Each structure stands twice: as C-alpha cells, then as structure tokens.
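Here is the structure we will look at.
Of the protein chains in this complex, all but one are displayed in their positions.
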Amino acid sequence: MSERRIKWSYMDHWRSNGPAGPVDQWHSHRTMSAFLKQIKAVGFDAIDTFDFRLWQMYGDYGGPAGYQQMVQDHGLERIVNTFHAADYDLRDYAPHVPETHERILEDFRVTMGHWSVIQLDNIIVMPATLYYDMEPVTADKLKITAELWNQVGEITAGYGVRLTCHHEFFCGIQSEPDIDTFYAYTDPRYVSLFVDTAQHCIASVDPVALYRRHAHRVSGFHFKDTRDVATGDDHRHRPDSEIMAPTTGKWFYEMGTPHGLVDFEAMMTAVRDNEYRGWISVEHDKANKDGGDFSEATAVARWYAANVLEEIYR
Amino acid sequence: MAWSKWSYMDHWVTETPQGPQPPSFNRAHMDRYVKQLSALGFRGFDTFFFYLPMLAGMYGSVPAFERFLQDNGFDKITGIFSAYPYATRYTAPHVRETHDRIFADCEATVRAVDGLSVENFIVMPSTTYFQVEPVTEEKIKVMADLWNRVGRMTLEHGMKTTCHFEFWGAIRTREQLDLFFSHTDPELVFFFCDTAQHTIAGVDPVQMFRDYRDRCTGFHFKDTHTVDEHEAYRTPPDPELMAPEVTRWFYEMGTDGGLVDFPALMREIVASGYDGWLTVEHDKAELGGGSYAEATCVAKWYIDNVLAEVSR
Amino acid sequence: MTGIRWGYAINQWKPQFDDFVRREQHERALKTISIAGFEGVELTAGTGRWEPLGNPQQLAANFGSFAGFREFLAGCGVPAVSSFHYDPQQRSMEHLTGPLSPLAEADVPAVVARAVWFAEALTQLGGSVLVVRAAPSAGDDEPLDDAALHRLAACWQTVGRATLEHGVRTALHVDFLSALRSGDALDRLLERTEPDLVGLALDTGELTVAGIDPLSIVERHGDRIRYVRFKDALAVDEAEEYRQPHAEYAVRQRGGTREIPRWFGEPGIDGGLVDFPAVTRALLAARYSGWIVFASDPSPHPAASALLGGYVMQRELRPIANGR
Partner (left out) sequence: MKDTLRWAYALNQWNFRLDVFVRHSDQLRALKTLSACGFDHVELPAGTGRWDNLARPEVILLNHGDHAGFLDFLRRGSVRGVSSVYWDPGQPVEEEGWAFRSTANRHDHDAIVESAKPFVEFCAGVGAEQLVVRPVGSAWMSPPPDAHGLRTVGELWNRVGELAAAVGVGLALHYDCLGAVHTEAELVGLLEATDPALVGLALDTAEFTIGGIDPVAFYQRHAGRVTHVHLKDTRYADTGQEYRMPGAETTMLRGGAGRRIERWFFELGTEGGLVDVKAFVAALRSRAYPGWVVVESDHGGNPAELAMLNSWYLQYELSVAKS
C-alpha cells in the first residue's frame, strides 16, 4: 500500500447522553474512553482539541502529555492541532485594538508553555473579534490585527507550532476582500490560513477558490458542511450570530449531508492539485442540535471521507 | 367557564434505558406518563386498540387501569382508536370479502372495554390511498357498508363508531368525504375531526365541522405546517413518514407556521353547543429533536392561555 | 391563606454551555413551567452571550429592558422571577473578573456590587430574594475556622444590607460541596449574622446528599429561612468525598468513586430520599412564607421533570400548604 498523503483528524466537539442529560467527553475517563474508541473505530488517525481543555488535562490526565498518552492508548497517533478559543473583549483582548496586544501576547506565551510538552502542528485562532465589535472593518484595523498575529506567530514558531487563522462567518475578517487584505499584511513565515469549508461558505466566500488562491499559506482544514448562507445581519447579529441568528438555528452539518452547500469533491480535487500533504480535520460543531447525534454524524462524515474524498486523493 | 373536557391521544414516547419507547415499555414508565398528563390537567385518555392488552397486563385489567387514571384526576378512557392503514388480503375496508374479519376484530376490541363508558370507537375508514386507487364511488360505498355494520354493533356496546380521515387515506377530498357520509347512516357512523389531517389534504376542518356538526363526536387538535402539494398522499410505499418533500407533517398547537386556525374552530365549537371531548394529539413530536412532554406542555399551554380566552 | 409561591428553576434546561441559547427554546421551557402549575422561574447567574438569561446585562441585550423581559415572561404565562442564584466564584465576562471569594476581604466590594446588580434586576422582575452560594467548596479552600467564619459573616452582612436597600433579601445557599457542610459551621455563621440581613436558602436535595436532614435545619433555623428549593436526592455522600479538591468535577459531575450517575432529581423521582410532605409541613409550622422553587438540576428530560414535579406540587404539596 502506498504511503498515505492525507490523514484524518477529528476536531473534538462531542456530546453524548448521560444519566442526567447530555455530557461532553471530558465528563469522566469513561466517557473520554468511549469517545476515543468511537473516533478510532471509524478510522480517524488523530484528534484536534481546544486550549480551554488544558485545565481538565491537568486535572484528570496530569497535563497535555498525559492526555495525549490517553489518546495514544486508544490507537490514535496524537493531538495534531489545538483551537485557541479566546474571550474577545474590546476592553482587554481585541486584535484590532493595539492597547490590548501585550495581554494577548502574554496569553500565547503562557499557552505555548503549556503545550510545549507535546508537538502540535497548529494553534488555531479566530483572528478578529466578533464582527459587530470590529466594524467598520478598515484597512488600518486589518493592519493592526495582522501585526499582532505576526508577533504571535513568531512566539508559536519558537515552539515549532504554526499560528493559523480560522475565519468564522461572524468574526471581523470574513469577507473575501478582507481575508485577502489580511493575508497580504501578514508574514507567511508566521501566519497561516486554516480553511473551514462551512464558515467560508456561510460568509458567501467560495472555500475552494479561497484555498486555491492561498494554498501556499494553508496549514490545515476543517471539513464541515452547512445548508445556509448568512443573509442580512446574520453575521453581525447581537448578541450572538452562531446560535442566536433568527434565520438559522443550526448552521453546521457533517460533510455528506443532503442539501450541503460545500462542494467537497471540488475541495478535495484542489487539495490534490496543490499536492497538499498532511492532516485534514473533520469537524461538526453542534451536531446534536435539532435531534442530531455526534456518533452518527461522525460515522457518516468518515464514511464520506472514505468513500468519496479518498477516491479523489488519499 | 373554560372548556374542561380535554383528553389526550396516546402517542407518547419516553426516554428509557433501552432507547426512546412508548410508555407501555413498563409499568413505571406508564405511571410516570399518566402523572405528567395529570399535572397538565387532562381529564380524558384516548388510546390505541393494540395497547389494551398491554394495559391489562400492567394494571391487572383495563378497568384497573381506568381506576388508576381516576386516582390521578382523570374521568375515564374516552376513546379507542382502531385502524387498518395497510391493505392486506385479510383486511382492507374497500374489499368486501375482508369485512367479516374486520367486523370480528372490532367486536373483540369493543368487548375488551365492555363495562367502561368509553364514548368513541375511532376508526380509519380506509387504507392508504395508493392501495385503493382508483377511488370510485363503488369502493366508497363498500367502505361505508362496513362502517354502517360496525357502527350498529358498537352502539350496542355503548360506543359510537366515528371516522378519522388521514390525508393519505382513500377518503380525503371534500367530495369523497361528502360521498362517504352520504352512504353511511347518520345514526350509526359519526365524524371525527382531525384538524391537521384535513388541512394537509386541502380540506377546511372548520367548515367540515360546521357542515357535519350533528355527526361530529370528537376532534384531534393538532397542527401542520404543510399542505400536500406534491401528491405525497398517493406516493408509495408510505406518505406519512417517507414523503420525499416533507419529513414531518404534524406539530402541536401553538407553533410558528401552524396552518390550523384553532381559535376559529374553538369559537365554532362553543357556539354550536357541542359538549363532547376535545382531544390533543401530536404524532411524531420527537422528529427534529422535539419531545412529547414538551410538545404536550406547549399545546396545553395554548389551550389554557389562548383557547381559553375564546371559549370563555 | 398560605404565603407560599411555587416556582421552578430553569437551570435544568441547560446541560452544556452551548445549549438553550435561542429565544424559542426559552419560550417553550417557560410555557412548560407555566402549564405545569408554577408561577415563578428561578434564574441562574451566568456570563457571556450564550447566557441570555444569565445577568442584567444579557437580559438588556436580548430583551431591551427588564420590562421587555417581563413582557416576554408574561407572554409565556410566568408572572415573576423568583430569584437569581448567584455564585461569586463564577467569573464574569461582563466585568472582566475571575472568581471572587466571600472569604477574601479584598473581593467583598466586588461581591457586594455584583449582588446589588442582581438585586436591582430582581426588584423589577417580581423577585424578592437573591440566593447566593454561601461558601466555596470545602476541598478548594481553607477550613472554616473562627477567623474565616468572621470574614464570611462580614461579607454576607454587607451584601445583605446592600440588597435590602433594594428590598431584596439575601439567602445563603449551602450545597453539598460547601465548606459550611461540616460540623456546626452553618450554625456559627448564622449566629454571627443578623436575621434581618442574612437569611437561609433551604435546598432539600443538597442537604440530603450532604447527609443533613433538611427537617433538622427547619427545626433549628426555621425563622431564618427566606427561600426554599425543593429538589430530590438520589444518593448520600457518606464517605465525605466533598472534601476532595476539585470536587465540583470529581464528585458532583462524575459521582465520585461510586460513580453515582445522578445525585439529584425532581421531587417525587423514583428512589428519591427527601420526604417533601414532611418538609412542607415543617416549613408551615415554622411559619415560612415565600418561594418554594422546584429543581432537578441536570435532567435527562427537562420537560418530563417539570411535569412530574408539577404533579407532586399540585396533588400532594400545595394541598398541604393550603391547609387541606
């Protein structure tokens, strides 16, 4: 068998039904084990996780290395990426507000220290605040933001980890021109692009074209689907767009869903054409909404990867 | 005085350690179910014929189950639903040769509740449309003959045979409904108004009630968001759960997008002097992440907060 | 006529941080509470944009004003908010603060300010009690010696005085992880506080899991009770695992070494340990008037819990309260 050029990682959103209601996999060692077994059973090679789980890693597994050991004990290779979900706030943590930069830089110095015991590929960030906290999105603000991430990227590069940006449809940098401007301002050595197929699609940006244009900057993917494009003020809905937009109660679906808007075959073809090698992360955020189910969504998504996408490129 | 004769049609699903199951799963779940309905203030209980043996098994007998209901604030079992949704060579209301068998089944069901004061014997008068079509006057007459015969029998047991028309049944348009009622004896065969089913079939339930007031013995108050515009009703193998365009037909009262004008119907009912039971039903409430308990709360909330104003 | 008002705690609808965010979900839950026979809802303090009912700022962001929120409640058939349940240890994104401790003198001004923030909201939402987590978890903090109790009493006295200025009473809530659970700490704390300023929130489920008979509390401190939460308990922490560090995760969520699947349930749940008719009678004997709020804490099926609780309230407890 020829060497695989693509491996599949699972971004660890997860819920299962416990005796007292829905729980996540961090609920107990038992639920974590059941989660990892299921991920492994359908053929994922590794997982991605969130920074805010660090405390549970320390509390329950002795830290990131201990947790990665738990992952490996279930036959998975390792933790590939982490998502740094920050609480953006104009007062103290906002990439387009220079006064807050020192705090953000310090946050990354501390965070990377925690992760230094294992080897990650990427630390993923949403590069801007919520849209309504950044608008109007000006070239100046984009430039200030880019400068911040250049510095953060330098810090993470010191740990051998790439800083990569994930553009939520509701964040300040989500339109095609703003994304292009942002990458023009950032240093390719320090700032990469992480293509989330659904988020771009919701923001009316063609993820395939975006990827083809910036392929040399791309350090990873979230493959997930959506059935809806944001309309009107969906991307700037107060207080929240992700769960509370009036038009849409559930934005995200696993790939392979009927009526999905992402053209994954075209995406995979582009991945092949660019000779991308490495990890693709599968994500389906909030799969349990509206009667959905994480186990099933994960199996169906992995089926799609095995039966449709790997036919194109593997 | 607000309307107090509300009953609940037994479609409930509850979470069990073995997955989502009907409350007949075991006695403990059945008890919990009755308590929940009791908390909402329902006074009547409608159920399916096939649950009667299970209820007898769990409570010792059907009358013992009814006593359990009464201990929880109910008046009684109000209706029994019986149906042959799917034509087989043994049972198909439009096939005269199967009538003896259907009649015998109905008699057995009715006997199982002898001694109680169940009021309605609710039937689907036909099977799926696609198994009957072409729907002719002759076939409607055959079905009418069956229910005349069953109706006479159930009256002898104190129950009225009353017809509940599915949107996917062979009697669904206003013309077919009128034809069916013209062939049935008003003394023997009655009308049961399901607000959602008629609406999906493009028939106005309020007008149906107005026109058949004298034969109406009950209602299923449930809602829908969709009128069948794709001939789902005649699409094999099954329109109810498998229609390509519509994944969920039925909703509880009080949802956004509901098509049934319940206040108008309620006004009509009050004005007419109707004094029977009004039944809440919500079939498949769990589709799309819903729950029966919650759907029942929202529907009863609607009754007490919206319909109560109308019927005052 | 009784002075008891029956409410329901909304926290059981939100098992995870990204659940129960949308308006239509709130509407359905509130209608469920209403139709199950309850006239008030207890809110739980929360932070951030996925907690639309969690604090005054989020209520304003979502409903425009308190009046707007009250209109929404009224539209769902719920006349009042009974209370907020506030835990100082919860961080606040709105204030950019981390955990505050009632034991730390330096934190007291912030705790007071936060309490007033909630109290002001309650006055406009029909509530009269602020329920506060009285002490941190036993395993995460110093033992409550005299000096610590003194600081604790001083904090709650100040809070109580401040909320009372808004007509809202402060009631101390003792949960089964609380440092106040051990020995006579609670008795001593109550001794050191003035009854007019600091009351007690009786939570039947928490006390029972803590191995404390709620009846004994009613007997000893009936005159201090300002708020009651009725939830049932399914197991008792006999091994005192609450003294472990991080007991919030290890014991409350995961069930400790015995892996108790569920500590709490709605009143009347199969296997429940609390004698609610007896507690109700004892409260009446102690001349309690005010809210009795039902809760199940997490529930695998929130609407069913509300209905089963409603059943017990309507058929067993309310008749007792009404003297029948």
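Each chain gets a letter, A, B and C, in the order it is written, and its residues are counted from 1.
As a convention for this text, a contact is a pair of C-beta atoms (placed from the backbone, for glycine too) under 8 Å apart; a residue touches a chain by one contact, two chains touch by 3 or more.
Here the structure is a predicted model, which is why all the values come from computation and not from measurement.
The undisplayed chain touches these shown chains across the complete complex, A, B.
Contact with the undisplayed chain is limited, among B:54, B:106 or B:298, to B:54.
Contact between chain B and the unshown chain involves residues 13, 16-22, 24-28, 54, 57-58, 85-86, 88-91, 101, 105, 128, 236-238, 241-242, 247, 284.
Against the chain not displayed here, chain A makes contact via residues 16-17, 34, 37-38, 40-43, 74-75, 256, 258, 293, 295-296, 298-300, 302-304, 306-307.
What we mean here is this: only the chains that are shown with their structure count from here on.
Any chain that touches chain B and also touches chain C is listed here: A.
Centroid distances from chain B, each centroid being the mean of CA atoms, peak for A.
Chain C has its Cα centroid 43 Å from the Cα centroid of chain B. Note: centroid distance chain A to chain B, computed from Cα atoms, is 49 Å. Counting partner chains per residue, chain C shows two or more touched chains at residues 24, 300, 302. Touching two or more other chains at once is no residue of chain B.
Here chain C touches chain A in the complex through residues 12, 15-16, 18-19, 21-24, 48-50, 52, 58, 61-62, 93, 96, 246, 249, 253-254, 259, 261-262, 264, 297-300, 302, going by the rule given at the top. Interface residues of chain B, counted against chain C in their complex, comprise 14-15, 28, 32, 35-36, 38-40, 72-73, 254, 256, 291, 293-294, 296-298, 300-301, 304-305.
Residues 286-290 of chain B touch chain A in their complex.
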